[in-house]
Structures are given as C-alpha cells and as structure tokens.
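All protein chains of the complex are present and in place, except for one that has been dropped.
Take a look at chain A:
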Amino acid sequence: MTASRASLDLLYSDTEEELRFAVRALLADHCAPATVLARAESGRPHDPALWRTLASGIGAAGLLVPEKLGGAGASHREAAVVLEELGRAVAPVPYLTGCVLATEILLGCDTPEAADLLRALAAGQQVCVPALPLTQAPGAPLPQPLRDTGGGALTGTATSVADATAADVLLVLADTGLYAVPAAGARLTGAVPLDLTRPLATVTLDGTPGTRLADPATARAAVAGALLSGAGLLASEQLGLAEWCLTETVAHVRGRHQFNRPIGSFQALKHRLARLWLDVASARAAARAAADALATASPDAPLTVAVAQAYCSGVAVRAAEECVQLHGGIGMTWEHPAHLYLKRAKSDSLALGTTGHHLGLVADFAELPAPA
C-alpha cells in the first residue's frame, strides 16, 4: 500500500477563490437554469457566446496548458474549481471533454502538431474533444482502434462521443497512432442523451484524412493519463452539482409550508438533509484530494482519484434524487431544473468509470485483492 502524502493541500487558495468568483458570476449571467433548459429543448445545448467568454475571456480553457504554449500554466486544482462551478450550473460547455481530456491527451504527445493544437485550444480558438465513449474509464481496456487504411486515412466508428457536435477537431485513436481529424470531415450522428446538457454522438469516419500526433504506444499512454485526470476532476463537477442540489433543497424546505409550518422543521426531512450535507462535505475533501494529487503528480494519484470517483458519483446522484423527492410534485415537473441535475448526475455516474469500476481499482492500489 502506498503511503499517503503528508503535504496534501485540501483547502482553496485565494487565487482559486477569485477564479471561482469569476466563473460563477459569468454563469449567473449567461447560464441560468431556464436558459439551459431552453437551449436543450432547441436541440443545440452548447452556447458559443458563453464558451468564448469562459474559454478566452476568463482564460479557463488554457488552465492546464503551459505558458509557453499560450496557456495559464495553472494546475488541476484550478481546473477543478472551474468544474465545480460548471457542475453547479449544469453548464452545457465542452470543458471536461475539451479542456481536461483532450488537453491532457495532447500534452502527452510530444509533436509540433499537438503543440499547435494546444495553442489554439488554450486561446479558445478551437474546441477539440477525444473520439472516445464518455464511459471510457481509466484502467479499463480501450475500444477497438479505428483503422488507418493508408497514409492517415481513417475508417471506423466511435460511439457515445460527448460534445462532438461542439468540436472543431476530434482526437482519434487508430491502429497506427493518434490523429487529429477535422470534425467537418466526420459524419456525426446525434443520439438522444439522458443528460440533456452533454450531447452525445456517434462519430463515423470513412477514409477521412487525419494528422498524426503520436505513435500507438505514446497515444495509449497519453490517453491513460488523460482518463486519470478526467476521472479525478469529474469528482469536482459532481461536488458542484451536489452542492447546488443541497442548497436548492434546503431553500425549498425552509420556504414551503404544509401543516401550518415550514416542511424543513420536520425532523424526518432535517435528518435527511443533515446527512446529505455530511456527504457533500466529505465529497469536497475527496475531490480536493484528487485535484491536489493530480496537480502535484503524486504517486498516490491513481488511488486518490479512484477513491474520489468511487465516492463522489454516489453523492451527486443521491443529492439530485433527494432534490427531486424533497421538492415533491414540483421536483417532478419539466419546468423545475431539478431534472437537469438528476440527468447529469446519473450520466456522470457512468462517465469515466462507474463506482464499481473504481472500487476495483481501489482493490488493486490498496492491496485488498478479490477472492481467488
């Protein structure tokens, strides 16, 4: 068993709080629940104007990109704070897919083409997402690579690709390495997603030309590292989502009167919400630990990420479910935003590995093997 590092920093720095304030203010102005719902109903959930301000205005897109490539040279700790706020607003933006997963993959490729893409990505000029299923987990076998039919002409399909419809460039894992493929050259078939705020598509390539970014071994290592970061930072999105559900539900039960008293004065409801608060406080510690372990490239990071994912997925789902239940009939309506959070939470619990998958990783890393 690996020793836990004594220097794990689980607090938020002043800079991180300033970043949170900026992102929260932007989302309050441009990403109110009614706006998110209206966009989802229109079939085009992504908001390009919101994205431009978040990506280049605030500079959130390049947090993980080094300064020499035009990024902020920040760390997973700052990206985690952005994701907390995006989760709190169920914001329909390609941040986790583009600014965490694709960015980490590109950072693992040591080629000029990858560096060029990182520059465009950090500046918010281009959106780039990996052509991998959203369910792809760290430590799980990768899907069958697409086929290079000669000279980087790629053929095959990738399913359940999140945010592909918002992307300019797709990162495609093929048998001869990793390729950047213009999204315009691919056929995207939109699916009907459970989570209305994160569109899914099947990506089909038929001899589509791509630019090679890495050889197969480098590509696989880069993808593995990116999946670890993605899973670790998803915990922060789940934390923000759970916090919104808790805050919203507490406000509701304080104001809603039945039996001539606020329903929040009934002990049955108080105990449920107190337990949920405890869960959210614990999720914060787990998510912060994962972000800090990734930021410091701790050897303990794989275990800390697995712990955070095994814990935070359940908390987010529970928070959203409690939000629906404790809102009563209101929580069951299409009009109230609770369902957007429930759908995101449930979908997030499948993204980047289920709780069960991450418990299996904990068994490996903590040396608690399954029965023979």
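FYI, a contact is a pair of C-beta atoms (placed from the backbone, for glycine too) under 8 Å apart; a residue touches a chain by one contact, two chains touch by 3 or more; residues count from 1.
The rule is short, and it goes like this: contacts and distances are computed from a predicted model.
If you look up the hidden chain in UniProt, what protein name do you find among "Acryloyl-CoA reductase (NADH)", "ATP-binding cassette domain-containing protein", "ATP synthase subunit b" or "ABC transporter permease"?
Hidden chain identified via UniProt as "Acryloyl-CoA reductase (NADH)".
Which residue, A:V307, A:A338 or A:L352, contacts the hidden chain when the whole complex is considered?
A:V307
Looking at A:V253, A:A295, A:C323 or A:A338, which makes contact with the chain not pictured?
A:V253
Among A:V192, A:A217 or A:A370, which residue is in contact with the omitted chain in the full complex?
Candidates A:V192, A:A217 or A:A370; residue touching the omitted chain: A:A370.
For chain A, which residues reach the chain that was dropped from this view?
1, 3-4, 6, 8-11, 250, 253-254, 261-262, 264-267, 269-271, 273-275, 277-278, 281-286, 288-289, 307, 310-311, 359-360, 362-363, 366-372
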